[in-house]
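The other protein chains are all here in position, but one chain of the complex has been omitted.
Every chain is named by a letter (A and B) in the order it is written, and numbering of its residues begins at 1.
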Amino acid sequence: MKRMAWAIVAVLLLAAPAWAGTTIKFYYPVHLTGPLVKEVEAVVAEFHKVQPDIKVEPVWGGNYAENMQKTVAALQAGSPPDVAVHLAVDLITLRDMDAVVPLDEFVQKEGGDKFLADFFPGFVSDLKADGKIWAIPFQRSTPILYYNKDLFKKAGLDPNKPPTNWEELLATAQKATMRNPQGQVTTWGLTIPDDIWLVMSFIMQNGGRTSSPDFKKVYLGEKPAIEAVQFWTDMANKHKVMPRHRTFPQSVQDFAAGNTAMLIHSTGNLRFVRDSAKFEWGVAFLPKHKQQAVAIGGAGFYIFKKASKEKQEAAWQFAKFACSPEMQARWNIGSGYIATRKSAFDLPVMKEYAEKLPQVLVARDQLPYASPEMSTHDNWKMRNVFTTTFQEILDEKYTPEAGMQRVQAEIEKILAPFNK
Amino acid sequence: MTRSAARASGSSPRRDERRRRPLLPVLRPYLYLLPTFFFLFVFTHWPILRTFYVSFFKWNMATPKMEFVGLANYAQAWNAPVFWEVLQNNLLFAAGTVPLTLGLALVLALLINQKIRRLAIYRVFLFYPTMIPMAAAAMIWLWILTPNYGLLNYYGRWFGLPDIHWLGDNKLAIWALVLVGVWKRVGYYMVIYLAGLQVIPEHLYEAARIEGAGPWQRFWKVTFPLVSPTTFFVAVMVVIDSFQAIDQVYLMTGGGPGNSTNLFIFYIYQNAFRFFDFGYASAISAILFLILLGLTVLAFRTLHRKVHYA
Partner (left out) sequence: MRSRTAWSPAVHVILALAALVMIVPLVWIVLTAFKERNEVFSQIPQWLPAHPTFTNFFGVLDAMPFWQYYWNTIAVSFGLLAIQLVTVTLAAYAFARMEFRGRDVLFILLLVQLMIAPQSTVVQNYITVTRLGLLDTKFAIMAPYLASAYGTFLLRQTFKGIPKELEEAAALDGCGGIRFLLHVAIPLALPGYLAFGLVSITYHWNEFFWPLVVTETTKSRTLTLGLGIFAQTAEGSADWTMLMAMTLMVIAVPLIVFLVFQRRFINSFMQSGLGG
């Protein structure tokens, strides 16, 4: 009898699969301030608890550009990740490389349109192309206006009345800029990093367009774009209320250190500002001009074609989990990125947080005015041309008009092969 | 070659060893060179040839499969204002780096070479930047050059200077990079000069002193001429080095603001790894090879001059 028992045990042990689970490789970027690598790893850890038969191997890939470069390198080497977080504007590049699969089948199984309806429409629209959906939104943001209430008070401004339009923005910045007896600036009234994502919002607020929905054209040489750039450069060069150049992270540092009264930057920095600022601060909508408009930034989960059906399924489970209301609420609190699910804001944890830090709701409230950011074929090359020429306009190498028309001409050359 | 040696060499000729083939002694040098030349071919010669080859093809986001286009990539470079800006930046960078590095290295070497006590200790302080990565030097200087609370601006304000955003100023940024490069490398070139100074025969100075030459004249009549091959060699090395500068560009300015600090290697990197345009990047690499080749031929000519003096 005993022998039989041992035999049965032996057979059972041999028959049991060693590791029945699936392992998936996950590339993700961190582009903003704050301990975001930790936050992403926490999401992965939570997922492992919920789905122990799927193992996610997270690989932090640097900022958006670097992470994209890693994915492309991996694609060229024939071993791409199974799932990755990439910018919405990388959609066209990934499709040009035929690297990713549409997610419609997965979405259908979750309830199709009903499932998508819980996501903010603005966050989903730029992930759709050719009638299919290619990614689900994970970390989305818009620019907002951060302002230092203590510095406002010092400058004689009402700390509860941030500027609401361009004229007020300029006037406020002028009052808030502090100079020493030698005339050098000790506190800037406003800081905006010279990043074109923010330029896009200014162009849109001036009633202009940036790129066409078919990714083939840009409208940067038109009057609204030129005027927007003129306003920006005047603030830096004519009125001198803003430094010419600040990098994306440096500008947030400056605000947290109290060196600038106002900052226009991504809402995704909220957690860092909350942790670092030793003064009273608030956030507000971006000051409007002809209209209220902001560009949506950020990224979503893409699933790669080369992954096996099994891995794609596992990747979907992970992506779905990370974009669930609970995880999105957690992610929002941990970073400042806007939770991509409407229902996330109804969760008690979110409501509690919003009571302590009402600033967290401002970006969400700005969403009705948000539209997709600029995106074209050969996106990174196009962006580089736009960025460097914009910086040269700030350096007064070109006038806004000459510079923007140069940008337009250069980009048209880049897009020519795609317009054949 | 004795049989014991043949056995000891460990190689087994294909044919019968006992027949003492003359093949082995002929093959031996080539066998010795094989490992080196194998890796050399795969990672030095082949890439150069292949780079020239690929430079005649379009291979980018618009053309994912290589397409022969002749000189189109070179024409694109010719017509690209950024390319000329890069070339100009590199020349400016070299023009700044060479005299500063040479001048400082020579002066420091002359001073340390004096027969005064306890000068050797300075060597350590002056040489240590050679031991740290350029990336670390970039971090250090990034911190020191920061506006508002960077060290340089602190003391600048003491002296009444305005806050300077070194790395954010399209005229100054390149000089900041020159500064970092010189700071890092001057100790190394000082040591090269020291070696060159130490071979100058003492009796030449004696003779000059006897003829009544003062220190300044001794320098111009004896030291400088005898050290000039080193000078020329170092100058060319520094120029070649400056066409290969990348670490500080990548880490401190990213080529900006605008393209004011975009140097060759960074330009190649951008085009290959950010814009995924391998055809164009290869053409730029090919152009760089030709420039480096020209400069190196120059360097090797001077090595011969060095030999003469030794």
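Everything below uses one rule, namely that a residue touches a chain if its C-beta (ideal position, glycine included) is under 8 Å from a C-beta of that chain, and two chains touch if they have at least 3 such contacts.
Remember, it's a predicted structure, so these values are computed and weren't measured experimentally.
Asker: Check each of B:Met61, B:Val86, B:Leu142 or B:Ala176 against the chain that is not shown and name the one that touches it.
Answerer: Missing-chain contact among the listed residues: B:Leu142.
Asker: Can you list where chain A touches the absent chain?
Answerer: Listed in rising order, the touching residues are 30-37, 59, 61-63, 66, 70, 73-74, 76-78, 186, 247-250, 252-253, 256-259, 272, 276, 278.
Asker: Which positions on chain B touch the chain that was left off?
Answerer: Counting only chain B, the missing chain is touched by 1-2, 4-6, 8-10, 26, 28-30, 32-33, 35-40, 42-48, 50-51, 54, 104, 108, 110-116, 119, 122-136, 138-144, 146, 148-149, 151, 154-155, 183, 187-188, 191-192, 194-196, 205, 209, 215, 218-219, 223, 230, 233-234, 240, 244, 246-247, 250-251, 265, 268-269, 272-273, 278, 281-282, 285, 288-289, 292-293, 296, 300, 303.
The definition used in the following text is that only the chains that are shown with their structure count from here on.
Asker: Between chain A and chain B, what is the separation of their C-alpha centroids in Å?
Answerer: Each chain reduced to its C-alpha mean, chain A and chain B end up 39 Å apart.
Asker: Chain A touches which residues of chain B in the complex?
Answerer: 60-64, 82, 147-149, 160, 162-163, 165, 168-170, 255-260, 270, 273-277
Asker: Note which residues of chain A are touching chain B in the complex, please.
Answerer: 65, 69, 72-73, 93, 96-97, 182, 184-185, 194, 243-246, 254, 257, 259, 377-378, 380-381, 384, 388-389, 391-392, 394-395, 397, 417-418
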